[in-house]
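For reference, the structure discussed in these notes is given below.
The other protein chains are all here in position, but one chain of the complex has been omitted.
Going in written order, the chains are labelled A and B, and every chain counts its residues from 1.
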Amino acid sequence: MDFDNSQPIYMQIIDEYKKNIIRSKLKKGDKIPSQREYAQMVRVNPNTVQRAYREMENMDMVETLRGQGTFISAGEQMREQMAKEMAGKVMKHFIHEMRSLGYEDAMIMDMLKCELEPMEEGEQVDRV
Amino acid sequence: METSKFKMFKSLYLKDLREVRTEILVVAAVAIILISWAYLKTEGSARGIIVAPMAFALGLAGFLPVITSFRLLGKEWSNNTIYMMMSLPVSGSMMLGSKLAVLLTEYLAGTLIVLFAGGIALLTSFPDIWKEFMSDPYYLKLAIAVYGASLAGIFFIFCNSFLSQVTGKLFKKASGLISFLVFLGVFIIAAKLMPDTNILLTQSQVMVSCSMQEMGAILIKAAIDLLFAAVLFAGAVVIWERRIEL
Partner (left out) sequence: MIEFRNVSKRFGPVVALNSVNMEFSAGNITGIFGPNGAGKSTIMKLIAGINYPDQGDVKLDGENPRAKRQSVAYLPEIDHLYPWWTLRQAADFISTFYSDWDYGRYKELLPFLNLDEQMIMGKISKGQRAKCKLLLVLARKAPYLLLDEPFSGIDLLTREEIADAVIKGYREGEQAIIISTHEIDEIESLVEKVVFIDQGRIQLSGDAEQLRMERNKSLVEIMKEVFRHGNQQI
């Protein structure tokens, strides 16, 4: 996983898990790597991973069972909520950026439609 | 891992012992070749000439460790291994003490090999002299005293070498020149402080004392050398521990 070093890394770790849950790559009950494994896997300070995991526990996204590991605890309801939240954030960011370039809302809509058309033929937005 | 002062000293000693192996072998080879050459080329009383190659080999056995004393310490800097040595959790006295032990080993090994090889050659050539030597324990005691005095003398030189080198290392520029000047200066000061026991002339004075069979003079000389050596060593340790920087 490549991080954007201009953003806090623990937030990017959380976002990565959120995306995987939203896309149902990870489901409730799935075991995720231990903090140590994950730190080694993505070459990140173990304390940063710990912070991300702790926050995810606080959000009830994951739970750690003593001696067994860490598991996804987010259910369907939370998945939908997270999807809405993340999509909303992306949209807000997009709109904000477009407006700052001077585009009127109507123009943004037109451009969106135009851009989206080729994608309707089965192209996946989904990139890993 | 269990650690102990003894293990640490042993590690340091063995590491540096490697540096003197060649010199010991050179002394042994020179002594054996020269002495056997003199032995085989002569007969009868002419074999007294064996003393000459012995003296030469002894000189070499005494001289090489002095050169080594400069190399042993200087090499730590030139190899950058001084970074390893200075950061080890050992005292300056253990660090310099282990090097002193290595130098002592070189001196002992070299001189004893020469004395042993020459001794055998002389013994087989002049059994009578040997008998006379062994008949009076005073001769043996005198021989041991002389050897002991030479040890004290070489200790003094080693410690002077250490002190002058660490002093030189306090200066970024001309550190070699400063070392050399300190080395000479210590000899001069020591000679001034003790006019009757001119340390520069250690060996020849011992020879004179020896021929006059003045055991007392030899021992006093040795004691003074040792005292000086101890002071120089302590000075070198203090500089090593408090002043040397990398």
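Heads up, the rule we're going with is that a residue touches a chain if its C-beta (ideal position, glycine included) is under 8 Å from a C-beta of that chain, and two chains touch if they have at least 3 such contacts.
Being a predicted model, the structure only gives us computed values, none of them experimental.
In the full assembly, the chain not pictured is in contact with A, B, by the touch criterion defined above. When the missing chain is restored to the complex, the residue among B:Ala29, B:Leu88, B:Ala174 or B:Ile189 that touches it is B:Leu88. Taking the complete complex into account, B:Met8 is the one of B:Met8, B:Val26, B:Val66 or B:Ala101 that touches the chain left out. As for the chain not pictured, it touches chain A at residues 3-10, 39-40, 42-48, 50-51.
Although one chain is not displayed, its contacts with chain B can still be listed: residues 1-3, 7-8, 10-11, 15, 18, 79-84, 86-90, 172, 241, 245-246.
Everything below uses one rule, namely that only the chains that are shown with their structure count from here on.
We define each chain's centre as the mean of its Cα atoms; on that basis chain A and chain B are separated by 74 Å.
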